[in-house]
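Got a structure here, written out as structure tokens. Questions coming.
As you look at this complex, bear in mind that one protein chain is not there, while each of the others sits in place.
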Amino acid sequence: MTDDRLTERERRLQTIEDERAIERMIASYGPLVDAGQSAAAARLWAADGVYDVEGWVMNNRDDVAAMVASDAHQGLIGRGAAHFLGPAVVSVAGDKAVAVCESLLVVHRDDGYTVWRAGANHFELRRIDHRWQITARVTRPLDGRAQARELLAAGVAGSPR
Amino acid sequence: MTDDRLTERERRLQTIEDERAIERMIASYGPLVDAGQSAAAARLWAADGVYDVEGWVMNNRDDVAAMVASDAHQGLIGRGAAHFLGPAVVSVAGDKAVAVCESLLVVHRDDGYTVWRAGANHFELRRIDHRWQITARVTRPLDGRAQARELLAAGVAGSPR
Partner (left out) sequence: MTDDRLTERERRLQTIEDERAIERMIASYGPLVDAGQSAAAARLWAADGVYDVEGWVMNNRDDVAAMVASDAHQGLIGRGAAHFLGPAVVSVAGDKAVAVCESLLVVHRDDGYTVWRAGANHFELRRIDHRWQITARVTRPLDGRAQARELLAAGVAGSPR
């Protein structure tokens, strides 16, 4: 048994832990915003992280928290909503990572639920202070326009936008 | 190379295996109940595990199996249904765990499919006889009421209800 083999194993284990930490963050986003947990949702982002979603650009944690606390978002979850994100594909390179997933926004109506949006989500992350943080998330509707498709293709390839 | 480093690695590997075992159970639930596999679905629960879903409280494996075999459930899957659970966020502490995910119940209709429910799912699990088992699952619709939001917040925080 050589140290080389153990170092190799350490690297593999660390990669899995990194990818899983990011998968967990992305899986937490929907439950957090649907619960109205503005501070915890904002903490997924870096202090100066960006969230750009269909013409609403947030530039830091406070902006993300303000979005969750906004009348628009509170009205949505007050009637009932699921920000339903699918399994993420995560690519880690050192202290940087890219992830991608699709999402559905399902909203409650008098007679049931309806799908308001299907979206493409591209995430850029960095390990900052020993914790993965979102530095940029861009979300665009899957409505036939090119940008959503470009986000998906770049995300699976592990490329920044 | 010290035993300490190897023990640390063993702990990390075990944590990943535990979380993955629970993720797999939760990912299996939809396919099992949509296939009508009542015994296999019930085996995800502990012998005296609880499943509390919108006013239907099951108190053990037999109750869960009976739900899957019920006319209500069989009618649903006889017409076509997907109990679609999203990626789970799992928190393990020793032989106990908490998990959370959102879910959609999509049902087949003459002219396509419709979303009947969007739900919040909070799971408590224990390692019993070397196998993770659900001791309590509570599911509530995301219809604006507080309980679903409380389940989501507790679940992401890794807290029991």
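The letters A and B name the chains in turn, as written, and every chain counts its residues from 1.
Basically, a contact is a pair of C-beta atoms (placed from the backbone, for glycine too) under 8 Å apart; a residue touches a chain by one contact, two chains touch by 3 or more.
Being a predicted model, the structure only gives us computed values, none of them experimental.
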Seminar exercise, completed: Touching the hidden chain, out of A:N59, A:T114 or A:S159, is A:T114
Problem set entry | Touching residues on subunit A - with respect to the absent chain | 1, 5-6, 9, 12-13, 16, 19, 86-89, 100-102, 104, 114-120, 141-145, 148-150, 152-153, 155-156
Seminar exercise, completed: Touching the unshown chain, subunit B contributes residues 1, 3, 6, 9-10, 13, 16-17, 20, 23-24, 26-28, 30-32, 34-37, 40, 77-82, 84-88, 104, 106, 108, 112-115
